[in-house]
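Moving on to chain A:
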Amino acid sequence: MDGQANRGLLMEFLGDLLQWFGENWSGETGWLARTGEHLRVSGAALIAAMAVALPLAGWLGHTGRGGLLAVSVINIGRALPSFGIIALALPFTIWLARSTPLIDSGLGFAPTFIALFLLALPPIFTNTYAGIRGVDADVVEAARGMGITERRLVLDVEMPIASPVILTGIRVTAVQVVATATLGALVGYGGYGRFIVDGLAIQDRLQLVAGAILVAVLSILTEIGFSALERFVVPAGISRRRRADVVPPVAV
Partner candidate 1 sequence: MIAAPFFRWDWVFDHLGLIWEKVSEHLVLTGIALGVGFVISMALALIGLRFPRTYPPITWLTGVLYTIPSLALFAFLVPITGFTVLSAEIGLVSYTLLILIRNIVAGIQGVDPAVREAALGMGYGSRRLFLEIELPLALPVILAGVRIAAVTTIGLVTITALIGQGGVGFFILQGLNRFFNTEIVLGTALSVILAVAVDLVLVLVERLLTPWTAKRTAAS
Partner candidate 2 sequence: MIRLENVTKVFPGGSGPAVHQLSLDVAEGEIVVLVGPSGCGKTTTLKMINRLVEPTSGRITVAGEDIMAIPAHELRRRVGYVIQQIGLFPHRTIAENIATVPRLLGWERTRIDDRVGELIRLVDLEPGMRNRYPRELSGGQRQRAGVARALAADPPVMLMDEPFGAVDPIVRGRLQDELLDLQRRVHKTIVFVTHDIDEAIKLGDRVAILNIGGIVEQYAPPAVILRDPANAFVKAFLGSHRGIKRLSLIPVGEVPLEDGPMVDRSATARDARACMDRYGVDWFGILDGKELVGWAWASDLDGDSLAHIDPKPFEARVSLDASLREALDTIITSRTRVAPVFDGGRFVGTITAEGISRELAK
């Protein structure tokens, strides 16, 4: 009896959910637009973080300098609460908007982007650094023995050999960024977080669960997508098993 009643309620809820997705896909506040927003800030932050962390970690890893930095970075990265970072980014961007012409508004995209960028740096940096340091010293010596330049050594030898570890770092970071972008809604951004934050605020279960489903699906798709990319990008002959060594950082 009771079980039956529960099942009935569940079916009803699922029906409502489907209906929600059918009715709320279009327009500026529809989930399609929110998907765009979510991807836009995540992608921008990931690319920016890669642009900074990859060359820096690549070079430090190559020269063997900054070992202590690498260890500290991963530990600090883990200890930083993403919620706090996003909240802290807000006063910073508001100040930036007020006192410089760099950005129009300190709300929304800017604080979300800055927080995601900061949070994406440590895992990319650490994995790249570890990957490069992990390249067999004999291989490096052999390459040097053939008269390769240091720049080419990094780009043509060390990076490809370290690519499984580096790509794992990027994948894990991408998932983390997509997850954390949800918090952007707290600082006035759109994205899927809007549904969750608003759903919590106005106790709208339907919106809440729909938002949760959207974020979960996007995260898992990101994971799957980047895994496929790894398979595609890592040169044949280099084992992808090395990524098992890497402990995933925080997904939020």
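The candidate set was assembled so that all candidates are chains of the complex that A comes from, given by their letters.
Everything below uses one rule, namely that contacts are C-beta pairs under 8 Å (C-beta built on N, C-alpha and C of every residue); 3 or more make two chains touch, one makes a residue touch a chain; residues count from 1.
Nothing here was measured: the structure is a model prediction, and the numbers come from that model.
> Name the candidate, out of 1 or 2, that touches chain A somewhere in the complex.
For chain A, the touching partner among the candidates is 1.
> Provide the residue numbers of chain A that touch candidate 1 in the complex, in ascending order.
These residues of chain A touch candidate 1: 75, 78-85, 87-88, 90-91, 175, 178-180, 182-183, 186-187, 193, 196-197, 199-200, 205, 208-209, 211-213, 215-216, 219-220, 223, 247-248, 250-252.
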